[in-house]
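What you see is the complex with one protein chain gone and the rest in place.
Presenting chain A:
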Amino acid sequence: MSSQYASEICTLLVEDNFGELFGRIFSTLLRYNRLPLPRLKHYSGLSERQLHYGLAAMIQHRLVFHYTAYDDGITYYEANIQFSYYLVRSGKILEFIKERLGDYAAAVMSTIMLLGHAQIGYLEDLPELNAHHPISNGVTEEGDVDGEYGSIKEAEDPEGQEGEEGQVNGVNGDYAPSGPSGLLHPTLKTLAAHGYITRVREAHFQSYSDNVLDAERAVKSRPEVKQLKGKKLEEAVLEKTIDLIRERTDGDLTHGLVFNGVPRGAKRSHGTEADGPNKKSRLNYDSVDGDEDIEENEWSDDEMVGDVVPMQLSKSGLVVQVNYEKLDVALRNRRFLELAEKDASPVTSHIYECLLRRIEYQTRCCRDTAEIPREGEEGEQYSAPISLTAVVEEVDPKLDVAGSIAPKDISQPFNRRGKRPLEDGVNGDHHEGPNGVASEGNRIFDIDQHLSLLAQPPYNLTSKRTIGGLTTWTVEFRYLARKLRHLELERMVEARYGDVAFRVIRILHAKGKLDEKRLQEISLLPFKDLRQVLALMQAGGFVDLQEVPRDAQRQPSRTIYLWYYDPDRIRAGMLEDIYKTMSRCLQRLRFERSRMKDFLEKTERSDVKGNEMRYLSEAELKTLQQWKAREALLLGEVSRLDDMVAVMRDY
């Protein structure tokens, strides 16, 4: 079951987002684990009516699992820690969708997120997604969810907090006037094609272990399994159970929506090009052309090729939900990109982004196992290989790929294409003519060079493979995820204990267990400094000491002492600390809010809200601004902590 601090933060999130009733039910379920209704009623002290209402809504929001046993017909309820935690990430996800697929897609996504899961038909009827008139406060009660978490990104910047409340509302309000009603379906298709939304299956409402038990029972009652015995039976049951669960929870909607590894409606990073580079697609039949040439707001183009798209998405009865696993993959790729941006030139990181995006389309989840495996026990796992030509296609043709890598030989005169002053004067800034056509082969080579550059240490962000004579590029996800964790831990050590400690940690990590003398020799640090920093870190739990006695007496003088650094253990401890810090930030925010309760209630009055300038005095406006900055800071902090949680737990 979950730890103390994970439960704490999840309960806080539920309370903050959905109010006290949900919080009460959720915390009771967390404390007592799995409960049938009468026990839940007893422990929570709520009335039956409240419970019925609360549980129904929470199931709708995917905060509670429910399961009705076959034997006694009693329904058990269980808290869904995972989904409740994802509440904190919603802002980040919406930000991401907005950047990738535009405002309207983000609005659709946020609506699905708010509802937990939604029927297409219901979405069709929603005025704020369809209407031609803006609705300023369409989502009232639940609007808070995104008002708080959705704006975290902007809110990190104390200046940008003006548009704080109701990020979602803002989006809707902005968008609605121009939002044609026909936009919903293409957008949903795009989201589905990217894998960001999936279909809801009945099994999703039961906890994983219940699903396993159910599937096992189903498998065991099959006639062909019944005949097996002993070990064979076990194996068959295990295998078939996994198959059955996969089948039951599979909500994949991407089928038929992906062309050549690119989802329908994917926005090319460089937008639609002029004629030149698209010559190839002209040769193809219309549907692909429509796919490739899609402009930002031309999703309705998709309708033209409706016969290729499976009809299921158009059915109003289909129920969709947010696919957090897939979004984690996307967010993880963003972290890798940040890592690349730190060292590499903008051109190189752009090319990396293109590669990662191609890989993202083919990656379903961050890892196969439920838990992060222990260090050293984790196998290498490469992403789907992407052929070099696919990457080249994805890269903006206007990008000067040659100019950002130095020549191999320094003595050669360095000639950056397009930077020659004379030609520039004649041809203008971009002279596509000679570049675009003549250097097609060079361009592929250059992009390959950029990718090879990323493959170098220290990060080894890419790796090259040749499959059947075809050059492909992959990303070693497990290695990089591990690297991210280590970097995060090292960063903490450096911030807390200084660069001496940073060096020591990295040595211990590379070399394993070392005694003090050897450590000193490698680190070239004076004994005094070394001992000091080791002692400090031991007190902080970052390094540990192992005693190896040389004889049975275990005398201290005849014992070898070895220092070591165990990233696994530290990671686990750190994760708890991060949960705790997140809760503290939220609790502090609540406290700050309670201190200014009267004032805040005034600003939230329906007549004041939106008309602050008219009703509030200057001093009040200033206080309001300060309060918003404060709230933004604390929520921003929570969001940054969530980044760490993602690294330590999800990637």
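The rule we apply is simple: a residue touches a chain if its C-beta (ideal position, glycine included) is under 8 Å from a C-beta of that chain, and two chains touch if they have at least 3 such contacts; residues count from 1.
By definition in this document, contacts and distances are computed from a predicted model.
Engineer: One chain isn't displayed here; going by UniProt, is it "GPI transamidase subunit PIG-U", "ER membrane protein complex subunit 6", "EKC/KEOPS complex subunit BUD32" or "DNA-directed RNA polymerase III subunit RPC6"?
Structural biologist: Matching "GPI transamidase subunit PIG-U", "ER membrane protein complex subunit 6", "EKC/KEOPS complex subunit BUD32" or "DNA-directed RNA polymerase III subunit RPC6" to the record, the invisible chain is "DNA-directed RNA polymerase III subunit RPC6".
Engineer: Which residue, A:38, A:182, A:526 or A:610, contacts the hidden chain when the whole complex is considered?
Structural biologist: A:526
Engineer: Which one touches the absent chain: A:10, A:101, A:262 or A:507?
Structural biologist: Looking across A:10, A:101, A:262 or A:507, the contact with the absent chain belongs to A:507.
Engineer: One chain is left out of this view; which of A:345, A:362, A:387 or A:532 touches it in the full complex?
Structural biologist: A:345
Engineer: One chain is left out of this view; which of A:404, A:463 or A:603 touches it in the full complex?
Structural biologist: Answer from the full complex: A:404 touches the omitted chain.
Engineer: Residues on chain A that touch the omitted chain in the whole complex?
Structural biologist: These residues of chain A touch the chain that is not shown: 158, 343-345, 348, 404-408, 410, 414, 416, 419, 421, 449, 452-453, 455-458, 488, 491-492, 494-496, 499, 502-503, 506-507, 510, 517, 520-527, 529, 574, 577-578, 580-581, 583-585, 587-588, 591, 626, 629-630, 633-634, 637, 640-644.
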